[in-house]
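Here the complex is missing one protein chain, while the rest keep their positions.
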Amino acid sequence: MGDPASSRTGPIGSDRAVRREHGLPVAVELSRRRLLGGSLALGSLGVLSACSAPTAFEVDADAPPVQGGTLRVGLSGGSSADSIDAHITVNSGDSARAINLYEPLVERDDEYKIAYRLAESMEPNDDGSVWTLYLRENLKFSDGSDLTADDVVFTFERVTDPEDPKTNASNLATFDRAVAVDDRTVEVHLTSPNAVLDDALAQYSMGVVPRDYDPENPVGAGPFKLKSFTAGVSTVLERNPHYWDTAPHLDQVELLNFNDTDALINALLSSQVDCVGQIPVALVEVLESDERMAVLNSATGMWLPFTMRVDVKPFDDVRVRRAFRLAVDREQMIDQVLSGHGRPGNDMFSPYDPSYPRDFPQRDQDVAEAKRLLSEAGYPDGLTVELVTAPIQSGVVEAAQVFAQQAKDVGITVEIRRVDTTTFFGDQYLQWDFAQSFWYTRNFLPQARNCATAEAPFNETAWTDQEFTDLLDTAQAELDETRRNDLIRKAQQRLYDDGGYIIWGFANQVDAYQRYVLGLRENSTGLPLSGYTFRRVWLGEVS
Amino acid sequence: MVKLILKRLLVSVFILLAVSVVVFAATLLLPGDPARAILGQQATEERLAALRTEMHLDRSPVERYLLWLGGLFVGNFGTSTTTGGPVAGLLSERIGASLILMLCAAAIAVPVGVAIGIYSALHRGTRRDQAVTWSTLTLAALPEFVIGIVLVTLFATSVFRVLPAVTMSPPGQQVWEIPSQLILPTLTLALVVIPYIIRMMRATMAEVMDSGFVEMARLKGVPERQVILRHAFPHAIGPVAQVIAIQLAWLAGGVVVVEYLFRYPGLGQALIDAVAFRDVQVVQAVSIIIAAVYVLVNLVADVVGILANPKLRSAS
Amino acid sequence: MSTPDLDPEVVATPEPGAVETPPKESATRSRPLPARVWAQTQGKVGVVLTAAVVLVALAGPLLAPWLTGYSPTEFADRPFQSTGVFGTDNLGRSVGARFLAGGLLLLAYSVLATALGLVVGCTIGMIGGYAGGRTDSVIMRLNDIVLAFPQLVLALLAIVVLGPHGWVLVTVIGLTHAPRIARVARAATLGVVSEDYIRAAEMYAVPRTRILAREVLPNITGPLSVEAGLRLTYSIGAIASLSFLGLGMQPPAADWGLMINENRIALSVQPWGVILPVLAIAVLTIGTNLLADAVARATESTTVEAS
Partner (left out) sequence: MSGVTAERGWRPQRDAALSMRGLRVAARGGAEILHGVDLTLTRGEILGLVGESGSGKTTAGLACLGHFRSGLAHTAGSVRLEPRPASSEADDGGEGLELMGLPTDRLRRLRGSCVAYIPQDPALSLNPVLRVGEQIREVLDTHGYGESTGDRDARVEEVLADVGLPSTAEYRRKWPHQLSGGQQQRIGIAMAFAMFPDVLILDEPTTGLDVSTQSHVLDTIRSMTRQHDVASLYITHDLAVVAELADRIAVMLRGELVEEGTVQQVLQAPEHPYTRRLLDAVPDLAGRKVLTATGQLPAARPSGSDADGGKATGGATAPSETGPREPEPGREAPLLEVKHLRKSYGRTPVLQDVGFSLRTGESTMVLGESGSGKTTLSRCVAGLIEDYEGSIALNGKELAASTRKRSNDERQEIQYIFQSPFSSLNPRRSIGQSLSVPLEMSGKLPARERRGVVEDALDSVRLGRSFHDRRPGDLSGGERQRAAIARALVNAPSVLICDEITSALDVSVQASIIDLLNRLRSERGLALLFVTHNITLARHVADRIVVLNQGVIVDSGPVDDVLENPTHDYTRELLSNVPTL
């Protein structure tokens, strides 16, 4: 991961820096479970709209997309540090801007597979130390100028600038240099082999920018271009006439910032916005009961773990860690914290990674075993721990409360200490003995690099197992997928048995929109509103 | 009179200075390093040191206070720990938005409160007066968020969906350019303030109507209308102006909850956000600004009181 | 007493100058304050409303599991369902149980804050009013400084520095009440200090503390009890407001203000989680306010009599 980009001044404290690091999707095939859940959700939506009594309006969802109109999007979060820089994406709003203003070479599609965008194809050499990228024909920036291999080279150099590394620099730690072979061909040379470079490129903070890029007057190759921007308040985008792919349906997109979920929902209910990203899962029924509204419920790989530091008492004893993991009733967590909108976890991250170990036995609450382990560890009468929590993501504080309640059964008294996010990510971040965290969808290798090695920037559990790190290194250089997955699985076993994370589940991404908004699809990246791909959205005819 | 006003002005200045000391002292009590809070976990020592120097964190508390105070005078409120940008820029538009809200609320509350108060005082003991008394007692008891939630439920989300429940400022527009979204916050604030004005107006007016000179005016044969307008009302102005001032000053604090409830992009909202993120510089700035408004409004009220009283006015 | 012809008390007991008539039994002995409060409609309604909510707040925590079948922290169902009498809250706990358990802390903190404010405010107000001169102006200027902050802003400042702990809430709300109470106590003391019985006590060299305690304090209980009622109302409002802002009571505490904060998001589908606590807070504050008003009216009549 190298030097993370947090040295830039600006983002909302260090929590923004953390979020930036977390929001990196990595390839995984679409799980069967998710497909099933997705179609169920779609089905129920259809039933709802079919059954609902004559409403104020009807929308013909099957009609061909309508051109024109302005989509008003409500976003939570945002501050005066909001950015329109292609390569500095801190919060959700920054991602939304980057995704729509700029175009990457490859991206993660709805099913979390690699999809080619500006690149037509890419391939590694035999040992994975040089990758060759081929661009599409006739690419243009939003100002009408041509997009060539030189621009791609500039983009690589800008992102990995050692003086000022950008958000995605940590994923390109092995980047050595990029060479424009011709107008449409670029060679990327790496310092060590990387079999999964395509994952590092499929990031929204990897949009290609022109050589004379000026973040103050941003020019990109995305479906929209910037019309106006007020940090922390609003952003207006308009259609990019030079977009290489199918032209977007919408004339304009307004991104409006709300600092409070409540306000966000009220804005939606009072039709001040057309769609909102990331609503609290508890509100799904509220919104579904409103015949004007529809809910987009996407399964993702986002996780909200409890973090136990494996190097301090009482968590330095693996029996205590196991007891804590067995104290959690995962189904109940999903029910109470996520209102059922999620999938249980098995103390393992990266569910979309092809290597995800589905055959590990599913852990569940086992009071007797947990008590036995605690007793063995020297706590026959249970123990009292302090759990530090903060509203770092919706559901986190709630999860702490539910856990405190469940842990009682095992004889663990959890004292909840709620702090504000700045304090949480302040001087003591990574020092909390027992706390919480959240991460978006990503694959196992980059995830582990971020949080589970001695060099990892966010090693919340103080996990510094050398054998584990060696396994990661070997796997990263292994081009053969089967052998790579075998190596990964060994690493996973270490984490599963002895790790400091309690990963109780993966939360769905739930968005809501007015039913006349069409073209939003379920998306597994963890980013709201179909991964912010507004190029596919149109406003249906209301009759 | 000028002397009196000057004296009052000096007192206000003194109070504001004292307030600034209190507010500044709050920072000193805080654990943690603002520079690190701004730069984040991964900041290098060099950058931290540079920022500390820039923020005068390496100076003594007294020096820091004086530098901070000096900054206030030129509109430099320090650096926000959450955004890393200047606090003044963060707040400048919000001050206007909050003022608009307060002024709207005052513009409704003052005439309505005064009118109902007078009406009630002139109809003392009647059923209508009692109705007024009971409603003011009830309304005055309710915390502002209770009133706000009831209004939102009634007019925005559940019963009638006629008014926006939250405030938005679409690109290029200021909040007040969309008057409909000012209605509910204004109404909430006004409803909180009105009962106090009514009660004070009623009590003062009732007292004045019982006074010797009002009786004398009646016994002189002065028509009732003139008794009220010429003899009674000018007397009620002084005390009521004080109460109105206190209430308007209260608005400076009351906007906090109301702005939070309606997500109105004002100072109060900024304050709550800053508290949630522990952004001390912003909390300091907003506290100072609100306190200044508070002190200023009280000063104006006292000056009005002095001007309304010929005894004080003619005092040399 | 400038127009004694009007005062019915005086009319009823004229002074004919016949000093030798046997001392008459008092016809004007005033009824005790509670009776005079109860005699008013405001007083009755206030007492009933306040008592109802206080009863719920005090007995609720004990009765909650028995009445609703759930403990306040137990999970009854998924969030915002209609399980049980009043459904579930944002974590799927019983709204009824949490409502019953949610008043105690609010009430206790408010009473403590008011008591703190009264003790501190009353002490400095009385000292200021009685000592006069420089002591008074110093005290009043200090007062003005605290008064220059809206209460909530000062509370927020304290919470930023010290964190949202119970003692911080009680202390900061209590101390921000103090100057306001001090003003009232001072004004009332000034009214009393000019009375000759204070001079008489001075003349007999009664220690000053005893003058304050015996001569002044009993004579300002009227305005003070009114102020206590008002301040209690405002304490409840302030603490509930802070909880509503998420800066007061902290999860997983069952608390009305916090309940509103947690559940208002689902106002339209599961309104009980908001309506119950809003109602309880409204009824409680209306009750205490009516009570304060009734006490004000009751003491006004005695002040007139005693002046």
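Read from first to last, the chains carry the letters A, B and C; within each, the first residue is number 1.
Simple rule for what comes next: a residue touches a chain if its C-beta (ideal position, glycine included) is under 8 Å from a C-beta of that chain, and two chains touch if they have at least 3 such contacts.
Given the structure is predicted, the values throughout are model-derived calculations rather than measurements.
One chain is not displayed; in the complete assembly it touches the shown chains B, C. Touch with the chain that is not drawn comes from one residue among B:94, B:199, B:235 or B:263, which is B:235.
Subunit B residues in contact with the hidden partner, per the touch definition given at the top, are 210-213, 215-224, 226, 230-231, 234-235, 308-311, 314. The set of subunit C residues touching the chain not shown comprises 1-8, 10-20, 22-23, 26, 28-30, 195-197, 199-206, 214-215, 218-219, 305-307.
By definition in this document, only the chains that are shown with their structure count from here on.
Taking the mean of the C-alpha atoms as each chain's centre, subunit B and subunit C sit 23 Å apart. Subunit B has its Cα centroid 42 Å from the Cα centroid of subunit A. Those residues of subunit A in touch with two or more other chains are numbered 262, 269.
Shared interface positions of subunit C, defined as residues touching 2 or more other chains, are 264, 268.
For subunit A in complex with subunit B, the residues that touch the partner chain are 3-4, 6-7, 9-14, 17, 72, 79-81, 227-228, 230, 233-236, 254, 256, 258-260, 262-263, 266-267, 269-270, 272-273, 391, 420-423, 425-427, 429-430, 457. If you check the complex, the residues on subunit A that touch subunit C are 261-262, 265, 269, 280, 282-283, 285-286, 289-290, 332, 335-337, 339-340, 397-398, 400-402, 404-405, 416, 418-419. Those residues of subunit C whose C-beta lies close enough to touch subunit A in the complex are 73-75, 78-80, 90-92, 163-164, 250-252, 264-266, 268-270.
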